[in-house]
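The other protein chains are all here in position, but one chain of the complex has been omitted.
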Amino acid sequence: MSELINYGMIGGGEGSFIGDVHRRAIALDGKAVLTAGSFSRNTENNRKTGESLNLPSERIYNSFKEMAREEKNRRDGIDFAVIVTPNASHYEIARTFLEKGISVVCDKPLTLDSAQALELADLAEKQNLLFAVTYTYTGYPVIKHARSLIAKGEIGDIRFINAEYPQEWLATEIEQEGQKQAAWRTDPSSSGISNCVGDIGSHVENMISYITGLEIDRLSARLDIFGKNRKLDDNATIMVDYKSGARGLYWCSQIAVGHDNDLSFRIYGTKGSLSWHQENPEHLQLTYLDKPGMTISKGRDELSESGARMIRLPSGHPEGVFEAFANIYSNYVSALKTKLAGKEPQPDYMDFPSAMDGYKGVRFVEACVESSRKDAAWVKL
Amino acid sequence: MSELINYGMIGGGEGSFIGDVHRRAIALDGKAVLTAGSFSRNTENNRKTGESLNLPSERIYNSFKEMAREEKNRRDGIDFAVIVTPNASHYEIARTFLEKGISVVCDKPLTLDSAQALELADLAEKQNLLFAVTYTYTGYPVIKHARSLIAKGEIGDIRFINAEYPQEWLATEIEQEGQKQAAWRTDPSSSGISNCVGDIGSHVENMISYITGLEIDRLSARLDIFGKNRKLDDNATIMVDYKSGARGLYWCSQIAVGHDNDLSFRIYGTKGSLSWHQENPEHLQLTYLDKPGMTISKGRDELSESGARMIRLPSGHPEGVFEAFANIYSNYVSALKTKLAGKEPQPDYMDFPSAMDGYKGVRFVEACVESSRKDAAWVKL
Amino acid sequence: MSELINYGMIGGGEGSFIGDVHRRAIALDGKAVLTAGSFSRNTENNRKTGESLNLPSERIYNSFKEMAREEKNRRDGIDFAVIVTPNASHYEIARTFLEKGISVVCDKPLTLDSAQALELADLAEKQNLLFAVTYTYTGYPVIKHARSLIAKGEIGDIRFINAEYPQEWLATEIEQEGQKQAAWRTDPSSSGISNCVGDIGSHVENMISYITGLEIDRLSARLDIFGKNRKLDDNATIMVDYKSGARGLYWCSQIAVGHDNDLSFRIYGTKGSLSWHQENPEHLQLTYLDKPGMTISKGRDELSESGARMIRLPSGHPEGVFEAFANIYSNYVSALKTKLAGKEPQPDYMDFPSAMDGYKGVRFVEACVESSRKDAAWVKL
Partner (left out) sequence: MSELINYGMIGGGEGSFIGDVHRRAIALDGKAVLTAGSFSRNTENNRKTGESLNLPSERIYNSFKEMAREEKNRRDGIDFAVIVTPNASHYEIARTFLEKGISVVCDKPLTLDSAQALELADLAEKQNLLFAVTYTYTGYPVIKHARSLIAKGEIGDIRFINAEYPQEWLATEIEQEGQKQAAWRTDPSSSGISNCVGDIGSHVENMISYITGLEIDRLSARLDIFGKNRKLDDNATIMVDYKSGARGLYWCSQIAVGHDNDLSFRIYGTKGSLSWHQENPEHLQLTYLDKPGMTISKGRDELSESGARMIRLPSGHPEGVFEAFANIYSNYVSALKTKLAGKEPQPDYMDFPSAMDGYKGVRFVEACVESSRKDAAWVKL
């Protein structure tokens, strides 16, 4: 029974959405157990959340600092901290736990500015700790397969990428009607310099970076504000030039009526193309030049080892977001276990978004905002 | 912390597939905790499985009879038993726990013959225990919405139903190559009188019964055996007459190349129609006479209360089979908690497949086999 | 200019639908020209239709008998007659033209009873004339490709076929509101012994017969009447046993809300499967065992010669029903030209539905009606 890894959570109190998702995703595989938390700055909410999660009262902390200090000192203290607070507090909380020698999983975007993100990446490395940033969607098995297909040259050299992330939920100004999620996302003091690019454009950047390995050379971005009285972008178009010579086009939107959560990409190479939609996450379209398009899914082809290992159910049994989340945690916890045992994790298990990936995401958002302020002038990354 | 419900599992040892699915589905919501088990008749497998699940050795039982007896006597004994063994043993195990006063969740098909199923249903009622049969697919939120739409008369009087469940996995005789799942399913001594109708045709029957409330008056079935040396059906066509005057057509197949797990239905009423595919489980197609078809999904319309309550993620964030499974357990555990507190569960929480539903499934399989033996003659139910 | 083949039309006056479709389809390729007609028993309608089609008044005939007689005697008389009247008159008209030595294209179903159909087939052969029955949907290029794939054994031995043809248009009793098409189709005196099976079930039979070459050994049919006061079927379920040992399931319906004209098939073999939908007529789904499904379309794979020859536009440029119709005429006219030149047409150009195909369709309808009258008893063909 000593096999189990213990974790604590910061944020994720009642009324929060994403904390619950993280907890369920971890529970699904049962490899790590919640043993401590500081769920809300509201004492009452914090206590109630902790109790509902069956935590002993001494491990329900009123502040993350107290939590870091106390857990550090317990013999059965947490092995890693999960940070699911709004963006603005990520940096300070992550730094605190890292300084105490506790590994960290943090929601994205990692920080409000890229210097902070880089600092966290450096600190984690210096402390020899594991740091993950939960870009959920790279957790899908067929995404790992897509990455493997590209790495093997199946679609040839990449020429053009068209990736997008349209949503509808901010098509009207629901932040003015008390919708809590909308309120903090559209508020610069919680969200930072960008709403739409920061929240979902960054997923596009991360997904393409993960799958293709391409690095962005420069970009030209036009950020739009369609909602009345909004201060931050709710739609953005981004032209991307990659260092390889490939070209890209990203679009993200929160005012795109008809789309729920429609992250997708299409990647065109010299020999073939790949396309994928997050709302149909277990199917990958692969087409070779002049040939009929093929729909790859678990059980309909041999997925790469990195993807196949992540499958919990046979073909035709849908797995979704909880499972994608769980996949990120699965690799992270496996790697952490090895690290805690004093060994180096296998590269395969280091397959989760790192602090450097988090940094790249924040840097991308900064560049988009800068370009847009200059009327879509090209900005080097 | 006394809030948690305890459960034990019979079956689900290493090498089994479905036991793990049940455990993860229950873990996802964290309302019930595994505290005992008898996972395999193989002592070593049993022990290893129990240990990997962090059970104390005294609650890893070598036989289900011992488990029922011991757990019955513990103050902290299990509140319900989950039976995930092959079909042939369901009856005896379920009876044993019911007799000891322990509620039961049992995989489907419930028993090998309908008399046994009826006996279990009667016994559960007599003992005032809760009995669920895990017909997974009725757990999807939009399925509950579909049921509600029909009940409200949105598509008018039902005229015709076309439902099917094609799979590919037994298109070749993999049971002869040591595939364990295939081996027991195609073996009459484990599966009973039917393979294909019993395994998946019964899901069609249950789904249509659940959604529409229609009762079958008579049926005409043609069961086929395409795999060489097989003794049981791997494909079946069933014409159904409902008592209401509606007509139906069911098809199930395990040799349908190109289909993974493709349960689907189309229901035609006088005013509209509904269609749904299990492999795209969160979308429901609703079409009114002469009108454009609509795609209903969570967040794209107000789901019925029974469905909306089951949603864990916002629109566009796929939930799948684990969540459907969890939904059945969620209602069951809520109802059980109320019952253990000496009160009568609200009807809403009794929304899970019952022992009587299990009976109906077994009876359906029997009628199909009988009809087929008589060259597709009509058989009354 | 003497290259052009001349044709006449019987039926297809103002208010008719299908006559116009035939004329446009023939005009699309410009290989045959309308030079005579008897478009309606209503003299005024007949005259107006003929004039609007730029026919000289002496070739606008008040009766098909006069037309057959006169055209037979002209040096520039028609080379073939197109019959697009309601079902009940097909036999007499076709016989009349055949007896005069004029080739015939006739709408389906060919006749009201199979003896008449056989008589026409025999007469055409005796007179050495070309007879086509316009089962439209076999004209699509990918259908010809599907046929070729099956003939080459690409999907192995056929085991099971699931084919259907659901429509919505008779979900309400529009025949009582003066809808002309609905009125004659639901009237036994025009339609014969069946409405739904005769009108669209026969397309299913013909399509499967054309693609697979399988012959039906026996069938069990349940014909339903859902529309109030109807005398003929508007929905039917048909279980089919083929002589090869393969099994089939056909469903046709005119009360299936949500479907426009949704002929489709799925054919399962030992090595692969094929599926196709008429409403997406240029795409064919091909899946091999365990492999990703592929979408075949013009330009995305090399179609068989018989299909490729029928393509008028490059990939991605939709062709539809007019073009499918035109394909049938294209082969027919090419073959007829050769025949009129005293030579035997190449087998490739004889690729159009023959009088014997028409006979098989009528025989199929008769068997379905007989089976249904006997409560779905098996009927030998």
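Note that the chains take the letters A, B and C in the order they are written out, and that residue 1 is the start of every chain.
Definition applied: a residue touches a chain if its C-beta (ideal position, glycine included) is under 8 Å from a C-beta of that chain, and two chains touch if they have at least 3 such contacts.
What you are looking at is a predicted structure, and each value in this text was computed from that prediction instead of being measured.
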{"item": "Neighbouring displayed chains - absent chain, whole complex", "value": "A, B, C"}
{"item": "Of C:59, C:300 or C:337, the residue in touch with the unshown chain", "value": "C:300"}
{"item": "Of A:272, A:299 or A:361, the residue in touch with the unshown chain", "value": "A:272"}
{"item": "Option from A:58, A:344 or A:375 whose C-beta touches the chain left out", "value": "A:375"}
{"item": "In chain A, positions touching the absent partner", "value": "155, 159-160, 162, 164, 168, 171-172, 220, 222, 224, 226, 235, 237, 239, 247, 249, 251, 253, 255-258, 266, 268-273, 275, 285, 287-290, 293, 375-376, 378"}
{"item": "Missing-chain contacts mapped onto chain C", "value": "1, 3-4, 17, 20-21, 23-24, 27-30, 53-54, 167, 169, 259-262, 278-281, 297, 299-300, 312-323"}
{"item": "Chain not shown, touching residues in chain B", "value": "286, 290-297, 299-301"}
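Throughout what follows, only the chains that are shown with their structure count from here on.
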{"item": "Chain contact topology (line, ring, star, complete or other)", "value": "complete"}
{"item": "Far-end chain from chain B, centres as C-alpha averages", "value": "C"}
{"item": "Chain A-chain B separation of Cα centroids, rounded to whole Å", "value": "35"}
{"item": "Chain centre separation (chain B, chain C; CA means) in Å", "value": "44"}
{"item": "Sequence positions of chain B contacting 2 or more other chains", "value": "none"}
